[in-house]
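The following block contains the structure, expressed as structure tokens.
Heads up, one of the protein chains got dropped from this complex, but the rest are sitting where they should.
Chain naming follows the written order as A and B, and within any one chain the residues start at number 1.
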Amino acid sequence: MNFLKIVKYDFINILHNPALIISNTILPVVLIAVLGFVTQNNFGKEPLSAYDYQSVNMLIFSVSLIVAITTSNSFMEEKVIRGNMRIAYAPVSKMEMVLSKIVSSYIFVSICYGMLIPFCQYILGVNMGGNRCLWFALLLNAFSFFECCFGAMFCCIFRSEEQANSIMQIPLFIFIFLGGVLVSIHRLGKIVNEISYISPVKWIVRCSYQIIYDNDLHLLLSIIISLAILSLICLLICGLRFKPEEYI
Amino acid sequence: MPVTISVHNLKKCYHNVQAVNNLSFTVSKGEIVGILGPNGAGKSTTINILATVLKPDSGKVIIAGHDLQKEKMQIKRVIGIVPQDLAIYEEISAEKNVRFFASLYGVSEAHLSAQVQTALKSVGLYDRRKAKPKTFSGGMKRRLNIACAIAHQPDIIIMDEPTVGIDPQSRNHILETIVALQEKGATIIYSTHYMEEVEAIADRVLILNDGAVIASGTTQELCKGFENQITYSFQVDTTKFMKESILSQIIGVKEIAIKENTIQVVTDSKKNNLNEIISILISNGCNLQSMNSEKASLETVFLTLTGKKLRD
Partner (left out) sequence: MRNLLQNKFERILQKKAILVLALIIMPLMIVLAIFFSGHSSIKEQIGYLGTDITNLPKCDQYTVVPISEMPKLSQMAEGMYAAVVSKDNHNKYTVTTLKSDTDSAAIETLFTTGQLPSNYKGDDAKRKERGTGTNILGFITMLIIIQGVALTTMYPEDRNLRTLRRIMSSSANIYSYLFAQIIFTFISLYLPTYVAIILAKRCFGAELGYSIDLLAVLLLIITLFATAFAIFISTVLDRNINLVTSGVTIITCVLSGCFLSISSDNVILMTICNALPQKVYMDIVHGVEFGGHFSDYGGELFYLFALSMLFYTITISVVATKTSKGAY
């Protein structure tokens, strides 16, 4: 019961942060528009346009980069950290404290991307697989949960939002680069291509393309299970590293 | 009065520094106990252990009948903590802050609104309940910090320097609030550096040094050994010709401090040696300009027991 109350207030705190709202709603749309515009001369209209292609890529890019930052901000941003750590005095376990930040930011980004995907499909008219966009939404949702756990883990390891965000961006950019969201990895040779399989983003991109363009769901379940396992590992590290007394 | 907090042989070591060393004390139900101690004496460590957020290395702590090692959650439910930092959310209203923290202690929805209202009224913030703390003054934030700790109406309230950096009006209000809470039956542990606050509200005082209690009792009891001690402060035009060794020969003189234009003499008041001190000062070239005397206070006791050496 306490857990839900904390989640609720964490959620309210996120809503009081305009930068987080804009980053998870307007920014992905602007990125799609900008990248679509910039690359439109490189694409034909059929079977998919620059906007179709970039909308999938930029949504994955936004989840990869911004969701983890959303969690770290809701956890340890300067304006909320003291209040958050006061919860340690209440009858609440430390894992509830960590989980509440993950769940609240997860709910927040689920709502944002849950609206963005249909918005892109049905309002902007880009190809997100038609009715199959629900499967794409499910995949991004599982990925968002992993990103939330990833962001929380960095907070627990580095004990400050500033440090967590700075350091976290390194693996995230590596994942994004290897994921082929910004540049096509196939062009960089066999070795880089082989290395790219370690990036979760690569698998998300592949699965998304298969869902949207081939109506092929065979990777979906195994990727969701893998993301769940990775999320659990992050949570385990949170449990081992998070010590509320260090913040009091 | 039944004992509500019992601490026995508590130990806590940080990076080879013994922060709390065999600390033992008890607090009776309904009592206000002031904890005094220089920096690094172990006050905050003790408070964090009592608040269950810090694990002791050894020792036994019983709070409201619950063993700290085994029944952490039960203890948390009966305690309210006012941390030294302003642990509040700046972006949500004062009322929502209080409501949130109170709700974590299992206050039912039916009682929550009334208890939040009571807490806000008791710290004088009810009229500003809808405002966000980021618009508050330092004193208002401190009062809100207290409201967040008392709204669930805990039996035991632990306050860690709750009046740091605020104006006399807010401080006075906070002290009145604490006394009112005691009248309603709360047991309060109050840690501070301000002696006058402890003198004003505490039933009993614990003086901590190097992680252990070095003195405890009521203010009167603590001052008892010092009741015959008096401190004379003389303002003089120059102390150039005055030496400590001359004054120390006077019977009853315990301590002498000579500064540029001030000479401070701590002496046994029963020895009636004021005339002798003054005549020696004059005969040694000190032109007396003014003088005052001060009987032993809690601060005198504190400084005598813990020493005047600066602490880290």
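We take it that contacts are C-beta pairs under 8 Å (C-beta built on N, C-alpha and C of every residue); 3 or more make two chains touch, one makes a residue touch a chain.
Predicted model, so just to flag it, every value in this text is computed and none were measured.
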Specify the shown partners of the omitted chain in the complete complex. A
Answer key for A:Tyr89, A:Phe158 or A:Phe175 versus the chain not shown reads A:Phe158
Residue among A:Ile6, A:Ile69, A:Ala142 or A:Leu220 touching the omitted chain: A:Ile69
Of the residues A:Leu134, A:Leu188 or A:Ala228, which one touches the chain left out of the display? A:Leu188
Contacting the left-out chain: of A:Ile6, A:Leu35 or A:Leu220, that is A:Leu35
Where chain A meets the chain that is not shown, the residues are 17, 19-20, 22-23, 27, 30-31, 34-35, 37-44, 47-48, 53, 65-66, 69, 73, 77-79, 158, 162-163, 165-167, 170, 173, 180, 184-189, 205-206, 209-210, 212-214, 216
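The definition used in the following text is that only the chains that are shown with their structure count from here on.
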Could you work out how far the Cα centre of chain A sits from that of chain B, in whole Å? 48
Can you tell me which positions in chain A touch chain B when the two form their complex? 1-2, 5-6, 9, 12-13, 16-17, 79-80, 82-83, 85-92, 244-245, 248
For a test of understanding, state which residues of chain B touch chain A in their complex under the given definition. 48, 51-54, 73, 76-77, 79, 81, 83, 85-92, 96-97, 100-101, 103-106, 148
